[in-house]
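Left out: one protein chain. Kept in place: all the others.
When the chains are written out, they are named A, B and C in that same order, and each has its own residue count from 1.
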Amino acid sequence: MQIGIIGLGKMGGNMAERLRRAGHDVVGYDRHPEVSDVADLDELVQRLQAPRAVWVMVPAGDATRATVDKLCEALSPGDIVVDGGNSHYLDDKKHADQLGERGIGFVDAGVSGGVWGLQNGYALMVGGDAENVGRLMPIFDSLKPEGEDGFVHAGTVGAGHFAKMVHNGIEYGMMQAFAEGWELLEATDIVTDVPGTFASWRTGTVIRSWLLDLLVRALDQDPDLAELKGYAEDSGEGRWTVQAAVDHAVPLPAITAALFARFSSRQDDSPAMKMVAALRNQFGGHAVTSVEGQHAKGADAPGADVTPPFQGGH
Amino acid sequence: MQIGIIGLGKMGGNMAERLRRAGHDVVGYDRHPEVSDVADLDELVQRLQAPRAVWVMVPAGDATRATVDKLCEALSPGDIVVDGGNSHYLDDKKHADQLGERGIGFVDAGVSGGVWGLQNGYALMVGGDAENVGRLMPIFDSLKPEGEDGFVHAGTVGAGHFAKMVHNGIEYGMMQAFAEGWELLEATDIVTDVPGTFASWRTGTVIRSWLLDLLVRALDQDPDLAELKGYAEDSGEGRWTVQAAVDHAVPLPAITAALFARFSSRQDDSPAMKMVAALRNQFGGHAVTSVEGQHAKGADAPGADVTPPFQGGH
Amino acid sequence: MQIGIIGLGKMGGNMAERLRRAGHDVVGYDRHPEVSDVADLDELVQRLQAPRAVWVMVPAGDATRATVDKLCEALSPGDIVVDGGNSHYLDDKKHADQLGERGIGFVDAGVSGGVWGLQNGYALMVGGDAENVGRLMPIFDSLKPEGEDGFVHAGTVGAGHFAKMVHNGIEYGMMQAFAEGWELLEATDIVTDVPGTFASWRTGTVIRSWLLDLLVRALDQDPDLAELKGYAEDSGEGRWTVQAAVDHAVPLPAITAALFARFSSRQDDSPAMKMVAALRNQFGGHAVTSVEGQHAKGADAPGADVTPPFQGGH
Partner (left out) sequence: MQIGIIGLGKMGGNMAERLRRAGHDVVGYDRHPEVSDVADLDELVQRLQAPRAVWVMVPAGDATRATVDKLCEALSPGDIVVDGGNSHYLDDKKHADQLGERGIGFVDAGVSGGVWGLQNGYALMVGGDAENVGRLMPIFDSLKPEGEDGFVHAGTVGAGHFAKMVHNGIEYGMMQAFAEGWELLEATDIVTDVPGTFASWRTGTVIRSWLLDLLVRALDQDPDLAELKGYAEDSGEGRWTVQAAVDHAVPLPAITAALFARFSSRQDDSPAMKMVAALRNQFGGHAVTSVEGQHAKGADAPGADVTPPFQGGH
């Protein structure tokens, strides 16, 4: 079928290519003219035959919002917009309502696949009403990996991005579990063949997984990870997972631990631990030095104005 | 080769069977005579030709210690004992030293595989010196799954059980990550096809894994897990992982969160949360009722003896 | 000075009373006519002399928003509104902007004190510009406890509620720390005089605090907390603290642990732990029973379709 794609970066460009290989008529627009099939968004709309389908694959947030605004004006009733970016699930409802007022359909699609997607297909989680999702099935069928899995119509508008968000939350937790296990093995020196141990786990164990395969590959390239800094960005979806959990009173200790570990990894020094050090100084051994140093000055010794109120309080 | 196996329960029995199918000469002893090949441990030793290899597959702790004590007396210099149970890695060193004084070798083997091991093989992590491990390789080769993975000589004595312990710690963290993601999906009602969403993730995503396959199977059998109580035992190895981390000053937040979640799952009511409730009662709305009820009694009103010391303290 | 107070519940009513005792001219409005000085909000405004000061003490969220909407119409340029409820700090900016367009000032005030506030005073954290805060100082001075502490002008609009929010987050963490310590003492039976131990800590230790005093009082009334359920609500501010931390990439593990413990305390059964139990069933001992039970049925045995893909994958 015919589809327009807005945003021909790493993800959008490969998806367009995969769809073309599958025989679809793809018209791509990108703000970089050298990769764009059309001069602007208006020409994209003109090139598509109604009822149109337009897949938006631009950064979440402002860029997606601006694109939806423009499409809301340029498209016609009966057209459909798909947001395949990493939008927050609460934005989907807004976009669906905004487009819906003009009779334009909306589907949100969480897309997983990264650099292997072009060849192996993209895992898709989509949200929207059945009719809109149904019209887009030829596209979804070509994008998804072969086999029975890799695609789900997860629910109404927002469900696709919500599912993708939770997927990423689980991913955070799993990566953290592997990372902690590796650190413990490295720290203890009891297991002397750490890469071999991880490699052995790829068969017959409970933890065999694609992440384990990647971990083994990483240790194969750099057995001590000596080339790397212990620094990890977070993509936004980990934060949204924790915030959604807090909104809904769901305890999420392991995934949250993974998120906080990433936050900490980006700090040169921990402010909280400065405060812990400061408190230890106040009541502990370091303070002794200060006490002795300050005794000469007289009344300013630690404890002088601190302890008595509590001391006498009981 | 010839090997004695002590303990022919679910694990030991299947391992004996797998070794026999591979052509090994297995002599098994179990305290239940109906499954045992010999009357007692002495007969087991007599039936084996020196230098002997004896695989101990009994519960960790007292049972394993008692078995090692007996073997220390019954075996001869040059024999080897393998502890394939779930022993603590610090016990391995003690057993190796104890047996070593009599010239008997020792190898510890962490074994993974559960109910599929007989058919598919057991993942093995072994610790010991190279000569002892080398002599046992025919046994390890037959027990392990086909292919290049599934076996590692992880280090010297203790390394096998340590590796298995860390494997289980990682497993705790991964299971918790999946469990948290499922709870969030169930709690929010945004994704309406939760089993389908997990099923879709089996292809093309970062989190594809054997645990995900098991999770999909579990939801297939019981989509809401309505048949289950939220109650999870811990095997001991999760605790040891956390304790080893604490001993070595390694932060392990996600794995520890998984362990604590299991502890909590077995409490009818949380004592800690009783205390939180009690504290909230003391300073909050509930206390108001008490205050009013006690005002008639006069001086016993809350706050009377609590607040003034701090109030006046500053 | 003269002040209007909207909302004469437990907090607002006591604050009005404390201000009257201090000689201020308080006009109170409440939707319950029996406690209200005026018939409606319009009469409240009429009774106050310009430039007016109106303290809003109604539930955060819709009720506060609706009250601000009405005051925005009813008040005049030069008047000031104080939001003393538990509003989210991001709402403060909206209210300040909304009122500011009509020339009406806005100050947010985080108020702590609970049932002892009437007698001992209310700790106040306020946000707003210096002029508005300055005009209200006679009110703040009468509400706050005696002594030099108990009041802070924390920053511009929103800072008061933000400070109160962080205060409550710290409170969550401290309460959780005490509660965990108590649970450990109760669970181990090594310390046989638990209430006496906590009581002894009130003098000379690092953890002496008002919360410890409250804890001792609670154990004095009910030594095993046998009368209480391990169930704890959360006030909203704990959630906001965690969400603000996530927004700003600040790791907050202890406070978040406290929040999650409250979430868990309100669950009859843990959905996440159901999933952990389900996964354990799939690969563990329970599954054995099923395997044997189902072997008679043939191909449906667990593992049949699960294991091979991974088994053959390596």
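Everything that follows uses one rule, which is that a residue touches a chain if its C-beta (ideal position, glycine included) is under 8 Å from a C-beta of that chain, and two chains touch if they have at least 3 such contacts.
Given the structure is predicted, the values throughout are model-derived calculations rather than measurements.
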Touch as defined at the start, partner being the missing chain; which of A:59, A:78, A:134 or A:147 qualifies?
A:147
Contact with the hidden chain (one of A:73, A:97, A:222 or A:247):
A:222
Hidden-chain contact residue, picked from the options A:22, A:50, A:137 or A:276
A:276
Of C:58, C:218 or C:261, which residue touches the hidden chain?
C:261
On subunit B, residues whose C-beta touches the chain left out of the figure
202-204, 206, 208, 234, 239, 242-243, 246-247, 249-253, 256-257, 259-261, 263-264, 266, 272, 283, 310-311, 314
Missing-partner contacts on subunit C, residue numbers:
89, 112-114, 117, 120-125, 144-145, 147, 149-156, 158-159, 162-163, 166-167, 169-174, 176-178, 180-181, 183-185, 187-188, 190-193, 196-197, 199-212, 241, 244-245, 248-255, 257-258, 260-261, 309-310, 312-314
Please output the residues of subunit A touching the missing chain, sorted low to high.
10, 114-116, 119-120, 145-149, 175-176, 178-180, 182-183, 186-187, 210-211, 213-215, 217-219, 222, 225, 228-233, 253, 261-262, 264-265, 267, 269-285, 287-288, 291, 302-303, 306-307, 309-311, 314
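Criterion: only the chains that are shown with their structure count from here on.
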Most centrally placed chain - per-chain CA mean versus overall CA mean
A
Looking at CA centres, what chain is most distant from subunit B?
C
At what distance in angstrom does the C-alpha mean of subunit C lie from that of subunit A?
30
Inter-centroid spacing, subunit C versus subunit B (mean Cα positions, whole Å):
39
Note: subunit B sits from subunit A at a C-alpha centroid distance in Å of 31
So which bits of subunit C are touching at least two other chains?
253, 261, 264, 272, 283, 310-311, 314
